[in-house]
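With one protein chain withheld, the remaining protein chains of the complex are depicted in position.
Moving on, here comes subunit A:
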């Protein structure tokens, strides 16, 4: 029986994180914050009170997402968030609508940059 106690049961790795406020980083780079309510052996997750945190430059904003089930293959990592330093240092919080605008702006800019880069390909940049 001793060996059973030494080796944790398969898929119990996240039991300590249950009911904790966590940061979940997804494969596409999105960041969700919320409370872990359930998980399984693949790390499929149920996150309650989820918000998507968008960071653009020096600003960040949270978009409410409610209750989410995250399919395990999309999970990169889970981190326990220290509530005391919940707001990232040096960043200022702005409302959801504004951060969406800022994100849109950043996307446009990146698109523009990549098209310029593509056109200037013959210059052998970097």
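Keep in mind that, in the parts below, contacts are C-beta pairs under 8 Å (C-beta built on N, C-alpha and C of every residue); 3 or more make two chains touch, one makes a residue touch a chain; residues count from 1.
Throughout what follows, contacts and distances are computed from a predicted model.
Name of the non-displayed chain as stated in its UniProt record, restricted to "Ribosomal RNA-processing protein 42", "Replication factor C subunit", "BBSome-interacting protein 1" or "Sm-like protein LSM2": "Sm-like protein LSM2". Residues of subunit A in touch with the missing chain: 8, 10-14, 17, 23, 25, 27, 29, 31, 43, 53, 55, 60, 72-73, 75-82, 85-86, 88-91.
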